[in-house]
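This structure is in structure tokens; I'll ask about it shortly.
Here the complex is missing a single protein chain, while all its other protein chains stay put.
The block that comes next holds subunit A.
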Amino acid sequence: MGRGLAPAVPWVATAARVLLGAVFLVAGLLKIPDPAAAVRAVRAYRLLPEPLVEPVAFGLPVLEIAVGLALILGVFVRAAAAAAAVLVLVFLAGVGSAWARGLQIDCGCFGGGGEVAAGSTAYPAEVARDLGLLVLAVFLTLRPRSRLAFGGRDVPPSAPASPGRTERTEPTDAR
């Protein structure tokens, strides 16, 4: 990244935050209305022992919503982005393993899942989307400071031209 683009970084981070956060928020919200379908979607991966299926199916949307809200509001950005990265890695492992085992399932990423008609799997698209989200999450974990954030992570508009230097002199509360 050239020096001339440096001031744009916080804005890029803002865009990444809102995009990643919106995806997580929507993915979480869509899993709430039909809990039975969420359970079936998790079970369809055939990875978890039965006692863990319900906790994951009911708990995952809560984590997704929490991460999504934190990213959109701009609070605890680094922690939320790191959590998002971990979650996406878990999703990638799950989808990749289903793909490798030849399971005929939908990822259930945005609700539903499991029970699609045979032959209509979309593994390449699901993996590509997760990789894109992973890039955003890793970027935000490394550069959590952005504009329009509530959580004290905002870059003051009056900050000197080079954010690279302000990061060292300003009090940072990386949390």
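The rule we apply is simple: contacts are C-beta pairs under 8 Å (C-beta built on N, C-alpha and C of every residue); 3 or more make two chains touch, one makes a residue touch a chain; residues count from 1.
Everything below uses one rule, namely that contacts and distances are computed from a predicted model.
Colleague: Which protein name, taken from UniProt, belongs to the chain you can't see among "Protein-disulfide isomerase", "KipI antagonist", "ABC transporter permease" or "PQQ-binding-like beta-propeller repeat protein"?
Modeller: From the choices "Protein-disulfide isomerase", "KipI antagonist", "ABC transporter permease" or "PQQ-binding-like beta-propeller repeat protein", the unshown chain carries the UniProt name "Protein-disulfide isomerase".
Colleague: Of A:27, A:105, A:133 or A:149, which sits in contact with the chain we cannot see?
Modeller: Final answer for the missing-chain contact: A:105.
Colleague: Considering the whole complex, which of A:37, A:71 or A:136 touches the chain not shown?
Modeller: A:37
Colleague: Using the touch definition up top, pick the residue from A:47, A:75 or A:148 that touches the left-out chain.
Modeller: From the options A:47, A:75 or A:148, the contact with the absent chain belongs to A:75.
Colleague: Could I get the residues of subunit A that touch the absent chain, sorted low to high?
Modeller: Listed in rising order, the touching residues are 32-40, 43-44, 46, 50, 54-55, 57-59, 61-63, 65-66, 70, 75-76, 79, 103-105, 111-112, 114-119, 151-152, 171, 173, 175.
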